[in-house]
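Complex shown without one protein chain; remaining protein chains in place.
Entry: subunit A
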Amino acid sequence: MLNYVLRRVAIAIPTILLLVVISFVLMYAAPGGPFNSDRPLPAQVMANIEARYGLDQPYWKQMTTYIWNVVVHFDFGPSFQYRDRTVNDVIAQGFPVTLTYGFWSFIVALVVGVALGAAAAIRHNSWLDYLAVGISIGAQVLPNFVMAPILVLVFTLWLGWLPGGGWQGGQIEYLILPVIALSTSYMASIARITRSSMLEVLNAGFIRTARAKGLPTSRIIWKHAMKPTMLPVLSYLGPAFVGMITGSVIIDVFFSTGGIGQFFVNSAFNRDYSVIMGITILVGVLTVTFNLVVDLLYAWIDPKIRY
């Protein structure tokens, strides 16, 4: 097991380095630059700015300096767009926000999704099943960029119950709408996967055996069916969790949460090289980490899996 983990970590390092190099190349291949604007700057002014940010250096040198600073000093450099902040500041401010609403969305999506999917499977072909399937299809076809404005229209403008945006340090009333908007479609996917997975498990031989033994249904579900049901769900949860905690630009744009998703997209449009790199690396590291966590969880759930 330990061996496996070490091996995975050893593979992760070149993976992330490769990610950095490819991102760097793509970024510089894109037309424009962080300081190009509608009104072109006089050459001398541009030269002063490029000198300040080291953009006058050859690309390979910029890249190696960058990697060196990140690895040795854990310094992601200054933001080119936000003059009074560094990339570390941007991440330190935005990531906790995203982590908070992402985490709660994950919990909501997981709990509601699994409950809905399991209930549908257990009461297969009943009204409960149809209702659950209906809800999950409905939630799936309502993407969050449609959900978000509708939620604000209903809960802010019509009912006046909740603020339509802002964060205020993550107070609960500011958290509710983003969490609903972000978790809905994940919840729908989890419900569908859980349902089909559980239907399969419930038809398996060992469940029939358990039934034949006369075990109560609740015990069969919780003790025997739940764990194998979760296997396909789990492989979905890894990337979904990373997706949620690294932010959704839609949530940030519509609810002005100040999360990291917004910075990610803006930095790409503004060619804010250092912010693009910083967040790419963050997302890369998280993806690799959670894929590993999921793989380890597999072994825990299914004893047949050995590393």
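What we mean here is this: contacts are C-beta pairs under 8 Å (C-beta built on N, C-alpha and C of every residue); 3 or more make two chains touch, one makes a residue touch a chain; residues count from 1.
Note that contacts and distances are computed from a predicted model.
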Chain left out of the displayed complex - its UniProt protein name, from "protein-glutamate methylesterase", "Propanediol/glycerol family dehydratase medium subunit", "Peptide ABC transporter substrate-binding protein" or "Gluconate 2-dehydrogenase subunit 3": "Peptide ABC transporter substrate-binding protein"
Residue among A:82, A:103 or A:298 that touches the chain left out of view: A:82
Of A:134, A:149, A:216 or A:239, the one touching the omitted chain in the full complex: A:149
Of A:31, A:58 or A:303, the one touching the omitted chain in the full complex: A:31
Which residue of A:105, A:144 or A:262 touches the chain not shown here: A:262
Contacts of subunit A with the absent chain, listed as residue ranges: 30-33, 35-42, 44-45, 48-49, 51-53, 81-85, 90, 93-94, 148-149, 152-153, 156-157, 160, 163-167, 252-259, 262-263, 266, 269, 271
